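A single protein chain has been omitted from the complex, and every remaining protein chain is retained in its original position.
Entry: subunit A
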């Protein structure tokens, strides 16, 4: 799985961090999402898919 985030679209909801804290983080200064791991292991795939599904700005794209 490859994870891509569109930081221009991100609205800093942090829901990706709640869903998959090993893969997503937030910038301290404005909460915009940053990737910790663009190629997460299989056991984190379900959490990452959930993160993409709840992202209100549709800023997370997955290549499976």
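Note that contacts are C-beta pairs under 8 Å (C-beta built on N, C-alpha and C of every residue); 3 or more make two chains touch, one makes a residue touch a chain; residues count from 1.
In this section, contacts and distances are computed from a predicted model.
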TODO: Out of "Allophanate hydrolase", "PTS lactose transporter subunit IIB", "Cytochrome P450" or "Peptide/nickel transport system permease protein", flag the one the UniProt entry gives for the chain missing from this complex.
DONE: "Cytochrome P450"
Task: Absent chain, residues of subunit A that touch it - done: 9, 11-14, 17-19, 26, 28-32, 50, 53-54, 56-58
